[in-house]
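Here's a structure for you.
One chain of protein is taken out of this complex; the other chains stay put.
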């Protein structure tokens, strides 16, 4: 439902070439075995999709958030989820915008060819969405380098990544303000002092998440991205595109799981009539479709607004809410449609049901999102 | 949130000039006294807004559904509802497209200047949304004229209109098919044989609805619009724009009532804190805002698709559902915000609460809308 | 679904004798004309139902909250709403428990015979549910009498009542605590200095609500109920029975409006099949029935607990929430079932739709109710 210009048509063809060579069954298998979907990553690289959103001077294919969202949407409509693509993309767009020329040259091209991959490490136990409470710290040494200590958790594909963009406190004095004193560090995941343990995550995602401990890890001075102590400000540029790309995933997955249920409902006929002819099945499906398309229309409107340089923060948050809501509606009626059979992992429905709930609470819980919309969109007072 | 081109900017200025001269209090007063808002109609006429959507060769200002939706949206955001505008517009666009040159010349210009107004009469007791069951009939007489008999109800502003576009059966033989045998007749509302009784409608709309009886009413042969017996096909062209304009109304009203509640919630402080700081008030408000903007994004996407000549039937139905849902969400939290005071008619909140429910069930109930989305959008079997 | 003992069977028969002699059409007519339903009040009096919940020594029929709920439930199942019965009952049970022997003797018997009626006046503009903020005050005079000044609003049937139980501040010094310094005064509604203006309430209730101004109204010393300055404590005894009786009303009305819609859905057949066979109509009806019966089971359990002398505050609040939710579910699907025809006041459905929303926000908004359940039932911290 997007007004396709030429670029978009190219993206559509590229995505079609991928969905012809790989299908959801492969992703489901990766999820079952706790692996990242390497074949899918390779196809992203091979087709040039991995270069989307990276400036051409850094070896990328250019394009903005709109194009990244469109490719993400299309591939997820085929169930081709690749969780570690997001932290990789978020890290490199931050480096592209705030990194030094040397950093851009050293790190970005390899993320386009797929040779290397970035993790992103901000979340800590007890800090939640409150960056005030980040405890990981990196102390400046006399030689200019930093010594990093602390713990991060829920770090997607840390072990499978070459580097991680880590948020840590470098300056206690300026830590008064919410965003003060935090810096962004590029950390080699194989550095001495790092230990990572896979978490037991029940969401059936095709990836691994890790608890990562940093114990006196030496980070070279030249690995600080942007101005020391102003890391969060740099990250803020990535927040809205992240919301939008996350929403594109949710909407793509929503269409996929809805279509799976629709196909099942056309065939399943315990009383002779296909259950898809029952309004108790059909109407929630139509409701899900309405919610998907409403959210999608706002997604592309917001992405274009962002790409044109305007502030799309309010729209990005509204889209995040609406897309997770649409995915939840779709996944819920899919479970209902499959009935008891939804519990059979061979049906591959439960992963979407859990994924939908995850979309509601992460990367930011919808309660915070609604608070943002209330304050920014309706000028209501803060509620927490 | 619309991509404004020059025309749109002009519409915005025109609407602003209207909202500066008239406010919601006037509409509320009209509702209380069961009057149509003549002053608002006059301003539509005076500013040229009444010509929107009518071709320039018929005296109109041109513009498509997008422009009509935009003006409708903006004025309803100020609470300036004018129910009889819709049947008037639906009738004249049908005449513009399917009427003869003589009909266009005779009827259209006066609907642009505001001198005359059209009612639209299709609904009958027991027929509901099923046009199969239309019983009103117009028998061809030897002199070529028709004799119209039958009853219509819920006819908005019939008595205040000069003419009505009436749907009646002219051909029993071809009545086998759902859409066969029905014709569109332009009927002078002052014709002998017509009696109209105001209904006791509880929705607090600024208009009147009527039960209209047609008893041997003579309708001249030249008043048939389009081909006799193919009236419904002609109407189908109007169905999708009607859905879209209706949705624009719902979304505008949703913003209006939500903003009313937001302002109240910033002040009302029974326990010292404004209730707008409570999440139980604030989050449903933000939810309403998300739903409004998701529906609105799809509305303008669908309107542009329609205006470009594509089939936007699926989108128009999805927007109808989403916009009524958004209005219901907004009106419900508005009632909650005002609490017991919502029952005080002086607060002017109840009309929106009832209006929201009306938007859910009319002009087509959302259950039929969801069925349409299921069948057309998801290819599910018919459920009724 | 109540375990009926003999008393209950008697109540059932009494209620049946009333519903045979008067029907909903009379109540709807009273609502239309803004009258209290005197004929229904007379039947309550005549059959002895008006004596329920009043001790036998004060001329009543005895019985506890269970019996009052049961009669209320049954009559509302027939649509026989009588709003002014509640303030009358709340006032007299307070007098029965906290009043002097002289007060009991003077006032109670006439409320049983129906000769006299009580209004109840606590609500003030801006005070909401916060009794801290009550401004009406009654200053002790040298002769021991009080001079009452202040304004109350939303006072049901004030003009039609002989006396009102008025909550006013008698003691500024002790007004520090939330409940301190407030007294209950029996005020003759015809006293000099009282003026009452009917409010324009849109809820289509068969009663009138008033703004009442008290200007230097003399209230005799002997008209203070209970200990001066401890009026709220006395009222607290009435809060839980009020919640339960209010819930019985909601549940009775829910059954009534649901049954109305069910009967309509069995007949209405725009496409040949009765719409009651469509799951989009039928399932929400069944949902409403489930919610009604779940709430009703808890209602009678809570009433019996209260009548046995235990604290049933938590249950009473849960029932208040559940019963208003059940009524809203029932009224909403009833509106959907009637579709556009729901707007016709002759169908008498809108009053239930508004009544349901009113049950959600009054006498206490469900947001406060949920807060109470969270704090008392789940030991969560205060949220406002």
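Read from first to last, the chains carry the letters A, B and C; within each, the first residue is number 1.
Rule of thumb we're sticking to: a contact is a pair of C-beta atoms (placed from the backbone, for glycine too) under 8 Å apart; a residue touches a chain by one contact, two chains touch by 3 or more.
Source: prediction; values computed, not measured.
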Contacting the left-out chain in the complete assembly, out of A:70, A:120 or A:278: A:278
Option from C:35, C:126, C:141 or C:383 whose C-beta touches the chain left out: C:383
For chain C, the residues touching the chain missing from this view: 1, 258-259, 262, 265-266, 273-274, 276-279, 282-283, 285-287, 289-291, 293-295, 297-298, 301, 315, 318-319, 321-322, 367, 370-371, 373-374, 377-384
Residues of chain B in contact with the chain not shown: 278-280, 283
Touch residues of chain A, complete complex, unshown partner: 123, 126-130, 133, 154, 199-204, 268, 270-271, 273, 278-281, 332, 335-336, 339-340, 342-346, 350, 353-354, 357-358, 360-362, 365, 367, 370, 383-384
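Definition applied: only the chains that are shown with their structure count from here on.
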Distance between the centres, which are taken as Cα means, of chain C and chain A, whole angstrom: 52
Residue numbers of chain B (touch at least two other chains): 273, 278-279, 367, 370, 383-384
